[in-house]
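I am attaching a structure below and will ask some questions about it afterwards.
Note that one protein chain is taken out, while the other chains of the complex remain in position.
Letters A, B and C name the chains as they come in the text, with residue numbers starting at 1 for each one.
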């Protein structure tokens, strides 16, 4: 008698092979030897998870290079039933590319996303002192524009490996001043009970601000600070229904099973008209949360015991 | 067969008959027909409660007229086993008194506590334009000083009824600009389970600030504001061990059985090295707590249900 | 003798004719009869201003529809020498488009940016109950993907007028639940002295958070709240040098020549390692700033007079 082998787990990710997203997926031990499904865009990857076609999707969530991040944040805010279960970091840097045959001294117009350009400016001022910057909406677009003669682009700031996809030559590498730049990826599955705390965890939330009072963001942040919970990400996104209405994407240090985090979430829930809990998961950097003062689980238990015995007389 | 009558309850208060404290005790329905024990000072009244000689003591706790209040606050902060069970307000005003035979035009030096003097200044500037103010440590002392010729006092600002205790003549009544001045009294018993909420309650606390960081008072106040709990009293008292260390006497709107108040108390307890819960009791002014936003018990239950179902997957 | 006519002023904007950006430029009285230069992208428009080829550029700055806004924010943060001189609002809505011959009942996959999709979902659930949503990075991309058969897209959420640029048929109009959605545009010139206050002004800033302490955003927001200055926009952008470092794009009510705004800017400048002042300009909505308490210019003058006379004895 033979047992039926367990079906492979399926992981969707932004392909093709060689992307940063694939590099992130390679960091997931459970994904080794399973089925990997390259897709064309973030929406397709998340759709696979929602529909059950895949068990999880790896997506870029915080990224200084291209425009994909806010789309990911908006997708997590508006598509129900998703949960972040892991976090992974991939180092990034930039190369300068041009059409074959173009030399550094031929370059006048350099295209690149403004954030990438700001990081690479010192290198460019040294190596291409005569250049002008043309703002691109993404670094992929910058490279593509090399082949649209109407744009007048001579060189592009692009991610390493771009020469595998476009017929370009690399004229410079490691352009960015800061060699530590990374892109943050998250592994997303369907909603499931949270995993146990590891001691170095992160909790992701999306919180809509109440619209009826000034200083609402201050009050939201105090819900965390009064419980001694630090935030590692604070990103605003328009809700989209009208001008001046925001939701905030927040990453808090700690796990929802840490009492101070749960208490902060309760405070946020009472404060906000709409909160999405995206998950508690191990931090990629394995940094243990710093707590400003005694806000550990023991402190929460002692306070409850005090309230019950001293105040309520129970 | 005859049943044994229940023993009378005993109430200690600052006597003799006719004091403001007796006026406060007359407002307590349960005290009618019971045994009232006039005492000479606050300490004796509280001692009666601690020792069991009395069931409760009526004491002045917040009072713009004389210096007795801080002693009461310090006594409640340092004597264990006491609990505030009720709050009562008594209207106060001031009279101008002098030795028999002295007329308004004879007066040069007017003695009085500086706070009382500030309230009565407009009246005095009209009626006794030629007067000078001499600072007294209490208004009782001001009246007593009339009979110490070394002090050179011609008239004193004093509470109404002072002429029943000193051989003085009243030269003016209702001196204070604000006719609404009141003294706040509390009824103190031994520690017992808190009474049920009435919907218009107050909770009293004494909280020591942690000594190791700047901005500690700001953080303490945020424990209340982030839960939408208003404070009606914030009074500082030196802890006494060395300069710059304070405890704060706080009255919060609401009852410890209101979830937002209990949650604020938990936050305060985790924050402070030393918290004394003095009780939750009906407010004398019967004002229902104003809550800044949805921080009622239903909001607390909904947030807990959300945490349990959506975040923890329970 | 004939006088030389003044040269025309040049305005760059995202073309071609018919775009929302052109609709914004039509609201500028000074631009009437001047030279309008349609360009292909934001970078080109700003480049025209920096180089002096144009006097001003109209750009979208806050926009729930496509991804252009963060690029604009990043460009203003990193390109020196620019100044916002005006603000304009253009109403926006969405249409549902498909390839010619496709009917509503044929549609399975609807592509659209997640924010646009969230706004149009109720309409789609009624009119196309059988649809699935595929996330697009922009609504322009959604329409373009109709013609890439590998994407499997049947219909796209797109801006009105899209049928002038793509061979599509409009199957539904006014999809968004909220008919008040607008895109905010700003007119950008080279740095110049600020215009006089109009009484209904806005001040735009880009502020880098100091990296060395928790709660930095809280402290930044307090620089405004303690001066009674409201914020109408709070948007985070990664600085790009490494994970967890942010700059914030802020719009404050009031003009830099209002004392409370100038004082808040001084506080922000002392707090932040890097502040970019983008300008004070009339608000498109002409709403007069609400000031929480006496923080008008007279209050500032009185406080200075008091400090000088009472405290310094000058």
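Criterion: a residue touches a chain if its C-beta (ideal position, glycine included) is under 8 Å from a C-beta of that chain, and two chains touch if they have at least 3 such contacts.
Since we're looking at a predicted model, the values are computed, not measured.
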| item | value |
| --- | --- |
| Chain not shown, its touching partners among those shown | B, C |
| Touch with the omitted chain, as defined above, among C:51, C:108, C:191 or C:286 | C:191 |
| Contact residue for the chain not shown (choose from B:10, B:83 or B:113) | B:113 |
| Per the touch definition above, residue among B:89, B:170, B:200 or B:312 touching the missing chain | B:89 |
| Residue of B:9, B:151, B:190 or B:257 in touch with the missing chain, whole complex considered | B:151 |
| Touch residues of chain C, complete complex, unshown partner | 191-194, 210, 219, 222-223, 225-227, 256-257, 262-263, 265-267, 269-271, 275, 277, 280, 293-295, 299-300, 302-304, 306-307, 310-314 |
| Residue ranges of chain B at the interface with the undisplayed chain | 40-44, 46-47, 51, 62-64, 67-68, 70-71, 74-75, 77-79, 89, 111, 113-119, 132-137, 150-151, 177-178, 180-182, 184, 214-215, 217-218, 221-222, 225, 230, 232-244, 246, 290, 292 |
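One rule holds in what follows: only the chains that are shown with their structure count from here on.
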| item | value |
| --- | --- |
| Chain contact topology (line, ring, star, complete or other) | line |
| Copies chain A and chain B - rotation angle from C-alpha fit, nearest 5 degrees | 180 |
| Per Cα centroids, the chain farthest from chain A | B |
| Centroid distance [mean C-alpha coordinates] between chain C and chain B, Å | 55 |
| Residue numbers of chain C (touch at least two other chains) | none |
